[in-house]
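A single protein chain has been omitted from the complex, and every remaining protein chain is retained in its original position.
As written, the chain order gives the labels A and B, with residue 1 at the start of each chain.
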Amino acid sequence: MVTLVIRRIAVALVLVFGLATLVFFLSRLLPGDPALLFIAPSVPASVADRLRNDFGLSGSFTHQYISWIAGILHGQIGYSFSLHREVLGIIGNTLPYTLLLAGSAIALEFVLAIGVVYCLSLKNSPSRNRFFSVASISMYTIPSFWIAYLLLQTFTVSSHIFPSSHYHSVGIDTASWLSRNADFLLHLILPVCTLALPGAAGLSRFLKASVDQVAGMEYVLFARSQGQSTTRIFFRTILPNAIAPLLTLGGLELGTLLAGALITEQIFSLPGMGRLTIAALFARDYPLILGCTMTAGIAVIASNMLADILHATLDPRIRGVRRA
Amino acid sequence: MSLYRYLVILCAVCTIVNGCDRQDAAKPSQPVVIALSNDVDTFNPLFASDATTGELNDLIFPSLVTPSFDTASGELHFSPSLAKSFEFSNDLKDITFHLHSNVFWSDSVPITAYDVQTTFSLYADPQVGSVRQSAADGMIKKSDGSVDIAKSVEVIDDTTVVFHFRQTYPGQLFDAGLPLLPAHIFDKISRKDLRTHESNRKPVGAGPYRLRSWTPMQEIVLEPNPLSPIVTTAKSPVLVFRIVPEYRSQLNQLKSGEIDMLLSLEAADAAAVTGGSQQISLVRIPARRYHFIGWNNIDQQSYAASGGKVILPHPLFGDARVRRALTLAIDRLKLLEALLNNYGVLAVGPIAPFFHWAYNDSLQPYAYDPQEARLQLQQLGWKPVGREKVLQKDGREFSFALCVPTGSPFWSSVATIVQEQLRAVNVKATIEHVERAVYWQSLQEKKYDAWIAGFEVPLQMQQQEFWSSDLAKNPFNISSYRNARVDQLLTAAQFSTDPRDAGKMWKELQSILHRDQPFTFLFWEDRIVAMNSHLRGTAINVLGTFQSAPQWSH
Partner (left out) sequence: MRKKFLNAALLLLTALMTVLSVLRWKILAAAIASLVSFPFACLEHYNGTASLMSINTADYWLAAIVWIGLWSVCLHSSYRLIIPHAARHPVRFTQTQNGTQTEYLIGLFLLAGAIAGAAVAPILAPVDPLTQGDLLSTRMKPPLSVLSLEENDLSCLTLSFSPGVMFESSSRYLLGRETKYISTGGSFSSPLEGKKVSEVLVLLGTDDYGRDVFSRLLYGARYSLDIGMCVLALSLVAGTLIGFSAGYFGGMVDSTLMRLCDLLLSIPPLFTTIALMSFLGSSIPVLILILGATGWMGVARIIRGEVLHLRTQEYIIASELLGVHPFRIMRDHLFPNALPILVTVAVLQLGNIVLAEASLSFLGLGIRPPTPSWGNMIGDSLHMIESGWWMGVFPGIALSALLISLHFLSDRNRWATS
């Protein structure tokens, strides 16, 4: 088990290094000179050169690359041109919001998926199954911006039940702790639903297929013959065996969400890695681009690794040595 | 089951508590909420390049004089702000400012003339690389070309400072009225580290407002500065700037009352917005922004290949008569009506109509006359050929790429319509979308044949860099238009301080540009500010939105 984890981490580190290289060269492909954005035309050449040097824009590509890698090993990604701050600081400010949004969305997806499949397993009715199949496909295929606008239109514009943007209302920082957190939760609901609903639809389909497969096994029949209640059988016997595909998918999904849910962040005016990455790309802000994409990449690699390890923990059969 | 019940009760409690807080809406010190499309990049006037950031910095930092705009004559007047009074010398090259005494920065350090000198040495210092470096152009320079700050901004005593300029020019007070920075903070920071220093996020100023909090990508809160020497801020509201990147979200929030002010409403929404349950009033500000179709007047291939030495007219657009014919082919009135709901005026040149002293109102905009356009093009040798009947002359087709930056739906709309109207006169234009980040750079490098763009004009007349024939020194002359008389007029008007004289020169400049059509000037776009009707005391005009913010109230 420990060797598995160590091997996984080693591979992950190699991947991260490869990612850093790839992202560096891809970002240098972008045409346009970022220096023009922050160096005024009237600045003399010597100062312009010094600024370029400071921001790591002078010298050949290999030279820039090596100095950048060296910087990372010292824990410094660089200064952002467009935001005039250290990149790590900017990401440190923004990443918690994305973690929160992604974490809540995944949690809600799991809860919804398991809940829906549980309700379906209570009574074996083909019409319910049909309805579930159609509804889940429809929900799964709707683009995220549609869902966002639909939710906004229903809950905010017409009826003012939920707030429409940001994570806090105006002036809430003077109110009590309870109000602040309640306000925060209220703001969180619509964006999390926008992210979670399509994902939950997809997850529930896979879970249902897996549960159906496990439900045909002998040990489930045995449990039923013992007279256990359906709920007990579902949560104690079926679910642990059927959860495997959900973990893999959940890991992938978490990674994608951590890279930033751009459209949701844009529509709900939320701070997040998605908006930050896009703004950095359009401003040709190399250090920030690199910082954001590295963070996203590491998030994806880490989530996959986590999913693999969880899978191995839950299912001892996979822990064995891989025969190539 | 009990867990479930507990959760339900918790949710109910939260909702009730939250609802209670919201109902206390009628407090007298209620903040004014304004929506911004982009976050501020830095609270340091040395580096801030965004217009809205500039306005916010003007609220935070004091300046010697404040501008006011005389709408009748269109002239900019300056009145004392941090300075108690000021007077010009006899030769108009020096200005003496008398500061108020007993005035303090928001951290209670006294403001002295030394702050003024330090500020301008920062603006002028090439090491700092400020975006406002051009303000130092008029100052006295040393033999090596750098600004001699001791001579340019002379400190007589704590409350007296004299500006010495090399020569007199219209923008002297404008340049002297830049936001001032506290010397006691900036002296301690190395000039090289200034750009990324933390003080840019925690500014110390003496303006009517100070920064209470800045949550990046979300919100900026400005609260009244009680120590401000400029205005009394006892009754000023707290200003909350919420960053809402989507225009549609801003509009919805205005309608639902979550925000009080929307800085630029689209013309198409003007009618719909005033008819809702929430009372919204509109303020229409005369246009500072004009849109145009740019034509490349020179052949960029030979220009680039020869390193800027060979300047030949463009095969399609080099002739002014062709450009005039193309202008005749575009129905600009219909564009104005369809895209801007008539919130704007047709443009005859690059000088805004509200500059009454310089605007040539005898010039009539070209009428829409595609028949005449076709006739003129035919007379110049362009004949329709082939199945598609595209114009051709000497084997060259009149077809080109019309470039538009991505992320600008307005210009895309203009381009699409222009393409159609050009097709009616047998000119083939294909629309090409270029990424925004490289657009301006490519324009300066003269890479495109035709493009759509717009300029926002400053309140100081500044046309030199756009029409001067010296292409190497003026990359902003993106159409590469060259005319000797225009150069003469530009140089003369730049240094003339008498508005009547300068006005005559600008008017002549406009008539030349109107005749030659280096761009097809489309129209000036009015700005519409939409706000909650309960907001009082707003005096929004061409100068900006927030200069009257200390007097606002609900």
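Structure notes:
Operating definition for what follows: a residue touches a chain if its C-beta (ideal position, glycine included) is under 8 Å from a C-beta of that chain, and two chains touch if they have at least 3 such contacts.
From a predicted model like this one, the values you see are computed outputs, not experimental measurements.
Screening A:Thr98, A:Thr237 or A:Thr293 for touch with the missing chain picks out A:Thr293. Contact with the chain not shown here comes from a single listed residue; of B:Glu337, B:Glu397, B:Glu465 or B:Asp487, that residue is B:Glu337. The chain that is not drawn here is touched, among residues B:Pro80, B:Gly257, B:Pro315 or B:Pro370, by B:Pro370. In the complete complex, the hidden chain is touched by one of B:Ser73, B:Ser199, B:Thr406 or B:Gln444, namely B:Thr406. Touching residues on subunit B toward the chain that is not drawn are 247-248, 268, 272, 334, 337-338, 370-371, 374, 387, 389, 406-407, 409, 412-413, 416-417, 420, 423-426, 431, 433, 435, 438. Where subunit A meets the chain that is not shown, the touching residues are 11, 14-15, 18-19, 22-23, 26-27, 29-32, 126, 129-130, 133-134, 137-138, 140-146, 149, 255, 259-260, 262-263, 277-278, 281, 289, 293, 296-298, 300-301, 304, 324.
Definition applied: only the chains that are shown with their structure count from here on.
For the pair subunit A and subunit B, the distance between mean C-alpha positions equals 38 Å. Within the complex formed with subunit B, the subunit A residues making contact are 30-33, 36, 38-44, 46-48, 50-51, 54, 79, 82-86, 90, 93-94, 152, 156-157, 160, 163-173, 175, 178-179, 181-183, 185-186, 266-269, 271, 275-276, 282-284.
Against subunit A, in their complex, subunit B makes its touches with residues 13-15, 17-18, 21-22, 31, 33, 41-42, 47, 126-127, 129-131, 133-134, 192, 195-196, 200-201, 213, 215-219, 240, 242-246, 249, 252-253, 255-256, 258, 407, 435-438, 441, 475.
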